[in-house]
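Left out: one protein chain. Kept in place: all the others.
Letters A and B mark the chains in the order given here, with residues in each chain numbered from 1 onward.
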Amino acid sequence: MIRKSDITKLTALTLLLSATGFAQEEAATTEQLQNNINIVWTLVAATLVMFMQPGFAMLEAGLVQAKNSVNILMKNLMDFCIGSVMFFIIGFGLMFGSSTSTGGWLGTDYFMLHGITGGADWTYTFWMFQVVFAATAATIVSGAVAGRIKFHSYLIYCVAICAFIYPIFGKWAWGSLLNDNGAGWLEGKGFIDFAGSTVVHSIGGWLALAGAIVAGVRIGKYDKNGKPKAILGHSIPMAALGVFILWFGWFGFNAGSTTTGDGEIGRVAVTTNLAAVAGAIGAMITSWILFKKPEATMTLNGVIAGLVSITAGCYTVTPIGSLAIGLIGGVLVVFSVLFIERVLKIDDPVGAISAHGVCGAWGTLACGVFGAEAVLGIGDANTGFLYGGGFSQFGVQFLGVIAAFIWAFGTGMALFTAIKYTVGIRVSPEVEREGLDTHEHGIPAYTHDMGEEAPMVPVID
Amino acid sequence: MIRKSDITKLTALTLLLSATGFAQEEAATTEQLQNNINIVWTLVAATLVMFMQPGFAMLEAGLVQAKNSVNILMKNLMDFCIGSVMFFIIGFGLMFGSSTSTGGWLGTDYFMLHGITGGADWTYTFWMFQVVFAATAATIVSGAVAGRIKFHSYLIYCVAICAFIYPIFGKWAWGSLLNDNGAGWLEGKGFIDFAGSTVVHSIGGWLALAGAIVAGVRIGKYDKNGKPKAILGHSIPMAALGVFILWFGWFGFNAGSTTTGDGEIGRVAVTTNLAAVAGAIGAMITSWILFKKPEATMTLNGVIAGLVSITAGCYTVTPIGSLAIGLIGGVLVVFSVLFIERVLKIDDPVGAISAHGVCGAWGTLACGVFGAEAVLGIGDANTGFLYGGGFSQFGVQFLGVIAAFIWAFGTGMALFTAIKYTVGIRVSPEVEREGLDTHEHGIPAYTHDMGEEAPMVPVID
Partner (left out) sequence: MIRKSDITKLTALTLLLSATGFAQEEAATTEQLQNNINIVWTLVAATLVMFMQPGFAMLEAGLVQAKNSVNILMKNLMDFCIGSVMFFIIGFGLMFGSSTSTGGWLGTDYFMLHGITGGADWTYTFWMFQVVFAATAATIVSGAVAGRIKFHSYLIYCVAICAFIYPIFGKWAWGSLLNDNGAGWLEGKGFIDFAGSTVVHSIGGWLALAGAIVAGVRIGKYDKNGKPKAILGHSIPMAALGVFILWFGWFGFNAGSTTTGDGEIGRVAVTTNLAAVAGAIGAMITSWILFKKPEATMTLNGVIAGLVSITAGCYTVTPIGSLAIGLIGGVLVVFSVLFIERVLKIDDPVGAISAHGVCGAWGTLACGVFGAEAVLGIGDANTGFLYGGGFSQFGVQFLGVIAAFIWAFGTGMALFTAIKYTVGIRVSPEVEREGLDTHEHGIPAYTHDMGEEAPMVPVID
């Protein structure tokens, strides 16, 4: 990035060479080159984040029953489709438009990308990066309500979250990212959520919590004594593929959130990766202790837990800090899944509430614990209490976590309840037992025509 | 990009500083930096487009029967392999070589990348970007002829399309992309096909039409009264993964077609994404109305339809224009699939003719309707009739669409008919019934050894 001191010197050169008419152009060119580097990096990152959609789709489809897998895929597909349109029309403007007149609570322009001038305007790239974040928030919910809610009710939910619920909270925390007139009230207090542990993941997670509560538990999930029964996912390889894709995309999610192509992106990628691996290790060990086996779905959720946990602090913590944050996230997700299933008796088929809601909150708070700008040589603010920064940053983080819970869980309960008592939220017991795929979409996920007398034995000698 | 006016000023500086011997080097460096940004962006985009190969492979394999899925994967793999070699030896030269002597109908150099000097020559990166386009055109056909044609006949087809059919049309529309001496006759008329709705997708789609006609329908596709029967795809999750991968790769396909790393790529990504989501929505609503259900495979094809439709105009239409283009594409693909299956009675197992051929034509024409360079601030040519540009651009687009149909369908019919009456095109009915996988490749797609007494019940308490 061009520092201000450079610009002063640039001006000196401009004066010296102004007779040639060249200097000003040259200065612009240097800045333009860095802008172009930023644009290439940010668009590549946006593309990676977009690819998280099939990551979620494969993870969730793998963890539900075969009879409901087309339905969950359609939900993952359509939330991105509906979400993109709504974010284009309304959401982006609410989130990044000027908000001085609303005290940092709501944006008031940029609707339908109105007012952009010039085909190469940065706003296009920025919009592309942001729309995939909005879709991520939306898609988190689909897993938690899998196997039981109506397709058209889900579409209504998508309209609400991508047009209003997500972008309004986003304004509070990230409103100034596009222009200085857009600052939100929460970022004004120094709230840190670099890539969205709270803004994207907790918001999605608490909406998922509301959805799972209102939708109720799947038939057969609990026996008459309230004891939970495992309803196994139909394809663990599919779920594993989904997790790997999400991990891949997360490099765009976190390192892309710099929206600047310089050396900082390498560091963010390092913390992101270390937290992911620590999350997997943490969850694997925890499941090994609890169940006597390194359980696969818990370990996979551990990767997600690590990634969600580091998302807020990926820019401001050290590599060692990221290992600690991810490890704790990995342990946390196992206990949270068990607590939600066995104590709260809420049915979350893929563990989305734990991985995104709970770990998102943890990761946001962790910025107040492990923040280490001075150690990293990147500044002197945002110091966590482990690095001598006291508890003020932790307090701000706590405020943001609470605000996110109140906003997302509150609006989520209102929204799902409204849907429940209008168009209805739950499919009939018959449809649920026979599977949503054929009833809602007219097609089964799988057919098995392997040919007449398909050889199941070696055919090459 | 360095504008010509900059270069004039650059020359002034060169004169001023020439005593130091530095200025010329410095100017080169600034230009070189942008070149390097362009190279990085274009190569990343090429890599994304290459990844569309497994996108097509998964989509097509998911939509055919399990007994033919290895065969379709092998075809998708080998068309890229054969295609890369043929495009290296012949195709690239025909498409991008100098063509002044042939009136813009055929290129005459660059065969086997001959004549490239210097290890960092742009031509390498450009070749990589173009070879994956050629492979895309080839692979479109595989789905339309799935489940019934011989493997070695398919390989012959791949040689012809990547060496001759695709690159010759490519020359006409895109010949000048590498050097000014390569301009094709169609681009000389002002034909717009920014990333290949016609050059890649319609060419592939019309070849697919020829192939499906010559190959004939699969056994059991139509009953005695000519009524079509659905032959369900064996894995909708696999098909859905394929569509998501294609969508991901399409950001490289469209935004990469600028081959320049600047702000325009963000805008192209926005129009690409909006058309994709609108295509899905259009197809979903149409299927919902027609079948009373939001049908999954039609919705998936809607994504492809939206993407193919915006490929020609992604650079010259507004975001709102792209929504309209994609939406219409999504509606169109459903009716086209039904028309081809029920009226024309041509058996296209994956809907390739509709998604690529028909929507490619629509997208190309749409440039003459929605073109809006002046509105976007990127120029003043190519104005569609909705923006006051009259029908001249539409006329040129129509010419290109017709030329593509005549060329691809014509050569395709000749090619597949020649194959049919020489080496043969169709497998025996016995092979077709038992599946191409074991007969043609010696291996079934799936075996199901889940272990002795594999527990289908929860195993963790």
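By definition in this document, a residue touches a chain if its C-beta (ideal position, glycine included) is under 8 Å from a C-beta of that chain, and two chains touch if they have at least 3 such contacts.
These numbers come from a predicted model, not from an experiment.
**Q** Using the document's definition of touch, tell me which of A:265, A:366 or A:427 contacts the absent chain.
**A** The single option touching the absent chain is A:265.
**Q** From the listed residues B:51, B:164, B:222 or B:385, report the one that touches the chain absent from this view.
**A** Residue touching the absent chain, from the options given: B:51.
**Q** Looking at A:66, A:89, A:386 or A:403, which residue reaches the missing chain?
**A** The missing chain is touched by A:66.
**Q** Suppose we count only contacts with the excluded chain; which residues of chain B make the list?
**A** 17, 20-23, 25-26, 29-30, 32-33, 35-37, 39-40, 42-44, 46-47, 50-51, 53-54, 57-58, 61, 69-70, 73-74, 77-78, 80-82, 84-85, 88, 112-113, 117-128, 131, 151, 229-232, 235, 238, 241, 291, 293, 295, 437, 440-456, 459-460
**Q** If the missing chain were put back, which residues of chain A would it touch?
**A** Missing-chain contacts on chain A: residues 2, 6, 9-10, 12-13, 16, 30, 33-34, 37, 40-41, 44, 48, 65-67, 232-237, 240-241, 243-245, 247-248, 251-252, 255, 261-267, 269-270, 273-274, 276-278, 280-281, 284, 291, 293-297, 299-300, 303, 319-320, 323, 376-378, 433-435, 437-438, 442-448, 458, 460.
Quick note on the criterion: only the chains that are shown with their structure count from here on.
**Q** Whole-Å distance, chain A centre to chain B centre, using C-alpha means?
**A** Centre separation, chain A to chain B: 31 Å.
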